[in-house]
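A single protein chain has been omitted; all remaining protein chains appear in their positions.
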Amino acid sequence: MSRQPNRIAPHATLGGGRIDRSRPLGFRFDGKSYTGYAGDTLASALLANDVHLVGRSFKYHRPRGILGLGAEEPNALIQLARGNRSEPNLRATQIELFDGLDASSQNRWPCLKYDVGAVNSTLHRLFPAGFYYKTFMWPASMWLTYEEVIRNAAGLGKAPEGPDPDRYEHMHTHPDVLIVGAGPAGLAAALAAGRTGARVVLADEQAEFGGSLLSEDDVFIDGKPGPDWVAEVVAELASMPEVTLLPRTCVHAYLDHNYLLAAERVTDHIGAVIPNTPRQRLWKIRAKQVVLAAGTLERPLVFRDNDRPGVMLSTAARGYAVRYGVTAGRKPLIVTGHDDGYRTALAYAARGAQVAAIVDLRPEPSGPLVDAAREKGIDILAGHSVAGAHGGHRVEGVDVAEMTTDGSGLAKVTRRIGCDLVAMCGGFNPTVHLFSQSRGKLRWDAELDAFVPATVHDPKHAPQASVGGCAGTMTIAQAVKDGIKAGLDAARATGSTARQPAAPKVDEPGMGEHRTVWVLPSDKPVGHKGKHFVDFQNDVTAADLNLAAREGYRSIEHVKRYTTTGMGTDQGKTSNVNALAIVAATLGTDIPAVGTTTFRPPYTPTTIGAYGGRNIGKLFDPVRTTAADPWHKAHGAKFEHVGQWMRPWYYPKAGETMRQAVDRECMAARNAVGILDASTLGKIDVRGKDSAEFLNRVYTNAWLKLGIGKCRYGLMLNDAGFVIDDGVTTRLADDRFHMTTTTGGAARVLSHLEEHLQTEWPDLEVYLTSVTEQWSVASICGAKCRELLAELCDDIDLSNDAFPFMAMKEGTVAGIPARVYRISFTGELSFEINVPRRYGMALWEALMAAGEKHGITPYGTEAMHVLRAERGFIIVGQETDGSVTPFDLAMDWIVSKTKTDFIGKRGLFRPDLMLPDRKQLVGLLTENPNEVLPEGAQIVEEVKPQPPMVMLGHVTSSYYSANCGRSIAMALVKGGHGRKGDTLSVPLAGKTIKVTVTDPVFFDLEGSRRDG
Amino acid sequence: MNASAGRQGTTTSGPTAKQRYSIFALAKNALSYHEGWQQAWRSPEPKKAYDVIIVGGGGHGLTTAYYLAKLHGVRNVAVLEKGWIGGGNTGRNTTIIRSGYLWDESIKLYDHALKLWEGMSQELNFNVMFSQRGVINLAHSEHEWREMRRRYEAIRLNGVDIELVLPDDIKKLVPIISIDPDIRYPVKGGILQQRGGTARHDAVAWGYARAADELGVDIIQNCEVTGFERAPEGQIIGVQTTRGFIAANKVGCVPAGHSGVLAEMAGFMLPIQARPLQALVSEPIKPVIDKVVMSNAVHMYISQSDKGELVLGAGTDAYNSYAQRGSPNHPEHLMAATVELYPITSRLRMLRQWGGIVDTCPDASPIISKTPVPGLYFNCGWGTGGFKATPGSGHVFADLIAHDRPNALAAPYSLDRFRTGYLVDEHGAAGVAH
Amino acid sequence: MQLIPCPWCGPRDDAEFHYGAEAHVVRPAVPADCSDAEWEAYLYLRRNTKGPFAERWMHTNGCRRWFNVIRDTYTHEIFASYKPGEPMPDIAQLTAKKDA
């Protein structure tokens, strides 16, 4: 195993970092093997092995190194693993190292060191921001070719090759208090709330709680080092039954009314498959109160060529040393306008590094940290700027020079200082993403040079508080105090009571005034020499921002979209505020006037599979089946989707095509016995003294005088006059009816009826109850069906006189209590046998057994479609599409003339619904009787050699009818009722078919077969 | 800027001829550090009066102003935008362009737009990156496959390019799709419109703003209309704004989601509901999908941007909202459907999620119409079909405003169709009218 | 995910509900007497307010009852929910309380 050159031995007093040196872990990066330790991230392990070059930037393919310590990392994007578990664009700073980890860099060809893409960097002058809007327009035909080149150059990592072997799940939780971020403020809030017994959820994206305390060695709480205090608090929290601790869980979305989403990485850090365990868990959190304690993100400084590998955020450089025991360089140079930068210099000096210099933007830096640095003999260059950095695949040095007092230019000539690490501190941005997602208003704090939370959006429904760094509180002492108060207030607001715990004593380095210089002055103007990077990942420079403003893209949203600053996978965590400041200066206005861009979820990119959760594959959507489904499957039925239902489509025998099977089923249904599983139809129990009046109002025909035990077909319209459903309703008693609806319309019709009952006609005494699945329905039809039923039912007189068409009798079939309806959708003699669902299978099997000698034949939805079309019966949803009226369907007979009102009546008599040339239902017969028109084919009067042509309408239903011995079709045609006997044309892609317009009834025109 | 000596874009009064954009212009300007580029549009102070005021600085508003100036010689025009141009639905859609609708009126209008898309970059001298990569609508059940055949025949016979494609063809065109017949909603087939595709939405707003500005149109941002002024006999005479009263003989409103708000200001009501429409993008990856693929049955559609982000969209949320955000159950279902149909997407990560305000009509078709107020015209109700219609919408609306009567393409979309019952119901045809 | 306060079941996720747009739109007593314009108004013309708005919701996955809510369609703040048949509260007074 190779030695880790940058791993420092554990320090006598300062320790060796939070890694486990007894557990070495082997890993590979771009094919080379290295070792790190348990507790490392891939980034810290790479730095330990002195690997700085980790990626290539998106546009210029410039060599890039690690800039950050966590979620803010824009450069070190990694393709992890191979095959189906491969994952692109992961931040090395957030990948917990595990043994056998296999990582590779992205966006480079052939390799990281020698990337052809770097040609963009040499020709960078041709590629300012938005260059692609100004070119690639000539010749027009070449655009798709240019685009192909762009698309292949773009994109960072690669998608995995196959389906994801891992599973994901969701989890709902309803804490009294959700605390986001487990740094000092968050831990204090959790402790205060937890001690009241309130239900608390504490979530943090890191593997360990503690936040910034894990990366500092100069903070002591109650006399103990920060991490020890953290351990104590976490131990107490872990002992509280109503507190849920969620490490490795990033709260990434703050939605309406305190509904937040968080993604927990359950097994990613283990690097092995754990059976029966989801890879990630999406927490859906409805919190009564939220405490945001998300800390801060350090701002980079903008200076020439500030993107050399080895130029890093100061807190990151310090974090690698303190938390991971890795000095990212032996000769660090610190550039800062903030005392915090000195802590990095002191941390490195304490760990044997030779600090090249501290370049301080302030003319007269002072305070305990400055004194400590001087005591260490560190060279402090006050009032200086870094004019530019040097180096190829690693920073080698910087040019420094004294600035003019106002920081706008250089007072002296630059001089070069050698270094192998540049730790830059441009100040700190409170992490206000979640506050802003919750629609809170931000304000610019000129004191802090940062945006801080101002007003909570909806304190009544989404009570929340921001504490610590994310509220602009820059000392740990105050953060802990505010955390305790916020945690207690939140718990008390939800009814839990307790004393306020005492705030611990915090000993931390004092910080003085800071100075912010948005672009460090250089010897040449911005854009003239080198590149002043603002958005490292999307290669957006200060010059680009100036260009955008110059070209009139003045709104910050325009600047962002024109330059793509802040649109990378880091979502502008290190670039947004710097970009705002530079644009404000260019427009000669101040930052608050420029405003912020909208913070959109997620805070960090979130796995799509986690959102899909368990609702994929077999559980993507319920499959609804009937009681007799096992029989259908056992007898080779082919199925068809009907909404969520799976219904038998047809029952092919060995070797039969669909056409042959359907022909056989249709013939048997008329000449022998056909049997259909009709259980999926919607069924509604309508009860109450005003039931008949209610039916009168919702259907187009009359219902008051319907006899008991009698059935009637009803057409249902919406109030615009268009057909929305149909079905047969039977009167069970004076005040009781059994209504059926189409399969697809069941839920829709029930809610349509309930809406009118509850909001328009509350005075009507009517109750509706869905009984769709109480009853299984086997519908038998055909010449021999009465004979079959008689064998199984001896307590109903099945003769025509005793049991006429459209009537219902109760009795026993095959020993099962049943309601038998003489309803016919095929035009044949037909009995629809309804039994309680538990007997559905028994009824079906009894009918099949007894029916064998009668030639009983199960038929599916296809044959049912053909049989009803033979008789000219419509199917709502096939003959209608929401814009068809009863008159269009030639169903004037069902529209009551006498009723003063029913739903749809007024709508029907509007000008465009009364036009004679509306699309009307007709039959179509093809010249060649064996030609079957495709459903959806368009009908034309005057055929042109080439489209376009004027279309009169379309074929709604079309089949070969074995019973008619020819093809039949129904269609909606403009002015169809007046075109009977005409010849029209159906132009298809290959040929045109001639058709004759007829009445839409093709079989048993006098309806004689209905009574058998 | 303290260090840069770059020339600030000053606000010149009159329109100036624009520099031509080309690779040669880029090279020339590179020599002077790109400090020589002019403003794309002037953003002048509003004049006291104009012949025509367009309310709404999205794609539809800007194209209307452009065509008024270019085709109808009406150049004393102002576009008033309450925020920043292209900041509404123009900047929030999933950039899909196609004309494969069901009703003749829709096909004619959307294909009129598609023809205007085909020459747009060259006409505007601004690369809007219109890519005719092909749009596929999938059918996931027998019923949907039958329904799609009707749409295919109607499109074909309207003279618009369309092809029927079967699962094996679809797999070749979209390698990452699953055509497994046993998944819950298997791919039964689809229709492909090769002329359909995508474009860079922001560039459309900027390109038309620049071209309109060159013709003398004033583009005025941060100028919200707060009321309409009418002459005693009812004729519109101007608008009240957050930057004072501006007179005009004609006012064309193209406010998309805010149509209801403006109609109420003008004293009449619209059959429009403002609904959230959510979309999201994945992190950028190397190209995996070239086509745009739409699945109504599972309410999802997908394409990949030139930057490499997978762009995913779904149906609208079902409640009224102006918050430009929706409820998380829609994106959740969208991503479950995406994993179901495109299994390799499961481990990819969502980068950004947002919502627009979609003005939906009861028949999922737009309103391009005169209104009860003489001189006041409305163009809205585009629902989820706004972006693809942008140039066509502006073209016909300019014609309506210039001549005070709709041309043949716009006539079916008058406001009084809801009174007479003449609906162009694109709902019936598509679960989610896209 | 908004929390919609069902007058019976209490606050529930908005995914459990069906939306019914503007409240207090009454179906004309005698449709036959309505002009086409009046019928159009009943069928289609709905207020589309940006701000506090009286609207209808139905608790589809819960008690299946229709009820009304005063909700701000921009901020999503919810001011009141009340049963059908109850009068519409005074929105100005309701929302004013917010600033008091």
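Going by the order they are written in, the chains are A, B and C; count residues from 1 in each one.
Following the convention adopted for this analysis, a contact is a pair of C-beta atoms (placed from the backbone, for glycine too) under 8 Å apart; a residue touches a chain by one contact, two chains touch by 3 or more.
Just so it is clear, contacts and distances are computed from a predicted model.
In the listed set "Fumarate reductase flavoprotein subunit", "Sarcosine oxidase subunit gamma", "Acyl-CoA dehydrogenase family protein" or "ABC transporter permease", the entry agreeing with the UniProt name of the missing subunit chain is "Sarcosine oxidase subunit gamma".
When the full complex is examined, the chain removed from view is found to touch A, C.
Check A:Ala129, A:Ile179 or A:Ala814 against the missing chain and you find that the one touching it is A:Ala814. Only one of the listed residues, A:Thr455, A:Thr769 or A:Ser799, touches the absent chain: A:Thr769.
Of A:Leu69, A:Ala263, A:Ala462 or A:Ala627, it is A:Ala627 that touches the chain left out of the display.
The chain not shown here touches subunit C at positions 8-10, 12-13, 15-16, 61-65.
Interface residues of subunit A facing the missing partner chain: 169-174, 199, 276-278, 284, 286, 614-615, 618-619, 621-627, 630, 644-645, 685, 687-689, 765, 767, 769-775, 792, 794, 814-816, 836-843, 846.
Simple rule for what comes next: only the chains that are shown with their structure count from here on.
Taking each chain's centre as the average of its CA atoms, subunit B and subunit C sit 30 Å apart. Within subunit C, the positions touching two or more other chains are listed as 1-2, 13, 18, 36, 39, 43, 75-76. Annotation for subunit A: residues 255-256, 259, 439, 720, 907, 910-911 touch two or more other chains.
Considering their complex, residues 258-261, 263-264, 269-274, 318-323, 327-329, 362, 418-420 of subunit B touch subunit C.
Per the touch definition, subunit C reaches subunit B in the complex via residues 1-2, 13-15, 18-19, 21, 36-37, 39-41, 43-50, 53, 55, 73-76. Touching subunit A in their complex are the following residues of subunit C: 1-3, 13, 18, 20, 26-28, 30-32, 34, 36, 39, 42-43, 56, 58, 60, 64-66, 75-78, 84-85, 98.
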